[in-house]
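Shown here: the complex without one of its protein chains, the others still in place.
First chain written, first letter: the chains are A and B, and each begins at residue 1.
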Amino acid sequence: MASAVAVPSQLIDWEQPEQIGLWGDAWARFRRNRLAVIGLTIVVLLILDALLAPALVHFGLLIDPLTQDVTHIEVGPGRFGHLLGTDELGRDTLTRLMYGARISLSIGIFVQAIVLVIGGTIGLTAGYVGGRVDNLLMRFTDIWYAFPDLIFVLVLVSVFGPSLLSIFGAIGIVNWVSLARLVRGQVLAIKEKEYVEAARATGSRPLKIVLRHLVPNSLGPIIVTLTFGVPQAIFLEATLSFIGVGIQPPTPTWGQMVNDGYQAVFANPSSVVFPSLAIGLTMLAFTFIGDGLRDALDPRMRR
Amino acid sequence: MSDALLRVQDLHTQFQTSRGLVRAVDGVTLEVRSGEIVGVVGESGCGKTMTALSILRLLPDPGRIVSGKIMFRDVDVTAMSQEEVQDFRGRDVAMIFQDPMTSLNPVTRVGNQIEEAMTAHNKFDVNAARVRVLDLLDRVSVPESKKRVRNYPHQFSGGMRQRAMIAMGIANEPALIIADEPTTALDVTVQAQIIELLKQLNREMGTAIMLITHNMALVASLCQRVVVMYAGRVVEEGPVEQIFTSPQHPYTWSLLRSVPRVDRERRDRLISIEGLPPDLARLPPGCKFHPRCPFAVQRCREEEPPLADVAPDQMARCWVLMRNVADDSEPMVRLRANAPGQGATGD
Partner (left out) sequence: MSAEVGRRSKRSASPSFRPRLPNTRAVSLSLYVVRRVLWMIPVIFFVVLITFVLMHLAPGSPWDKGGGRQLSQSVVRNLNIKYGLDKPVWQQFLLYVWNAAHFDFGLSYQYEGKTVASLILGGWPYTFTIGALAFCLVVPIGIGLGVLAALRQNTRTDYLTMTFATFGASFPNFVVGMLMIIVFGVLAYNVSGGNVSLPVTGFGLDDHLIMPVITLALLPTAYIARLTRASTLDTLRQEYVRTAWAKGLSERLVVLRHILRNSLIPVATALGPTFALLITGSVIVETVFAIPGIGRSFVTAVESRDYPMILGTTILFSVVIALANLVVDILYVFIDPRVRLD
């Protein structure tokens, strides 16, 4: 057999590995987590409910939550046209539940917005400016962390009264600490990276660089933290309402409904069960979503 | 030559993952003789670490040894009970891992970790154990052993940590030490020291060593025989000098050409191997190296070559044979005329 001179052959492109973007990958992993999907479904339904409830009342599909059907006080579920029964003033439980969702979701969203603004600003400033400002802010954060959240919220509400604004503000104010620490950590990590130095060498303003790198890198953990903050906020508001210093009647909130139901727990236990389930399921849903997001965005879990 | 101490026979280790069945070890047969130093080389993902883990039955979930035998002296490791395996590990065969920082328990004192390796297999009274630990640390040249025994791993330097790992490995004087990339995480100067230490242990204690690495230079300085792996299978094996002077498999040849050598003239370009390592869940048909092989022919794409003798004491898994590699001209290749196993190369 004659010898042949070697000729490099064409490179056979065998199975070039697929490159998927981080977000697409995260979404795929999220979708595979059944609990997270269930959670998301529940939240979507809640949002729809919150948006549509007044419309449904307007079109007569739903009883007005303020209407008192005095002939049918504290009836059980499924009787006299009240799917879930009525409360001690004859108001329909189902519609009050649906209206309560509006409050709970608002609490969740607006409180997290406050948390994002306060915590984000403080974290960003502390991390970016560094030095004594950082030290000072972190001491301040430590002091703030020493307040037990429920206690402080109750204190604030006792001072400023149970208005919507004061409750939103109070809950937001007690919860910004973990977000601030997270943001600060991210900013510090970015500051260390060489590309900040490199960009400064070319004359870009450092703040812009940090922001531009901060957002994509920390968006994931920030979203997860905010998501986990929602059930916390809902819990605090429900507790306030349960004690009686939350959002005042006649605006229905789930915590209030639990409290009212508690008074009548021996006569009509279901009036406690339904709002309790509402609170619990909503908190569960957000917790599942939070878990799902955290697992989906965790870079270590790549197989 | 002495008897085979460890004989891996047609080992198949697989992982059932969401992306499919990964054949991490796909029919590996290799042998380590008593007192011998064998190098197992290949790029990341070629199955060398999985082979080592299979030997010690340390496969992570969902890995499974699917078929094959691992004969240590005359016992089949794959058939051992859980208790027997625990006795076997650390006493008959010890393993040292790549990164000594993460391989040592950070919250336990180093002395205790070494002592643990000993007391797992033998009863020692407290003082005897302590004395022996100090002795082991001295043997691996850890300075100030009395003080170091009480330290935690983070107080050790990288090289010292690896020495401590080695001390743990030799604590029971095993017949074989498997060293998985023991120097990769260390500085170059420290690398040389660790290799020297291993050589010394082999000389003094007669311990066989299976050195797993992707670094051909290490193999050259330490090993007597070398086994080259690719895509979960052995593609070449033989004595080190022979393999280095006349590699028969194109992969081995490429590996050798990618190592910069002081004794060659500077006009040589370093050649890197094109392409990416194969996806072990989706292997190509025929020879697994053919997509990256500069000498592939039609037969390579269709039929996987068996591992066959290509020279005295040397085996390769290839349809093509390589000549004239010593002088850096373009290598000559020759297709094997005979069916495999029917004869040596000879022109």
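As a convention for this text, contacts are C-beta pairs under 8 Å (C-beta built on N, C-alpha and C of every residue); 3 or more make two chains touch, one makes a residue touch a chain.
On a predicted model such as this, the values are computed, not experimentally measured, just so you know.
Enquirer: Kindly state which of the options B:86, B:141 or B:242 is in contact with the chain not pictured.
Expert: Only one listed residue reaches the unshown chain, and that is B:86.
Enquirer: Which of A:169, A:231 or A:252 sits in contact with the chain that's absent?
Expert: Only one of A:169, A:231 or A:252 touches the chain omitted from view, namely A:231.
Enquirer: Please pick, from B:19, B:154 or B:282, the residue that touches the omitted chain in the full complex.
Expert: In the full complex, the listed residue that touches the missing chain is B:154.
Enquirer: For subunit A, which residues lie in contact with the unshown chain of the complex?
Expert: Against the left-out chain, subunit A lists 139, 142-143, 146-152, 154-161, 231, 235, 238-239, 242-245, 258, 261-262, 265-266, 269, 272-273, 276, 279-280, 283-284, 287-288, 291.
Enquirer: Name, in rising order, the residues on subunit B that touch the hidden chain in the full complex.
Expert: 56, 58, 86-91, 94-95, 97, 99, 102-108, 116-117, 120-121, 152, 154, 165, 168
To be clear about the criterion, only the chains that are shown with their structure count from here on.
Enquirer: Measuring from the mean C-alpha position of subunit A to the mean C-alpha position of subunit B, what distance in angstrom results?
Expert: For subunit A versus subunit B, the centre distance works out to 51 Å.
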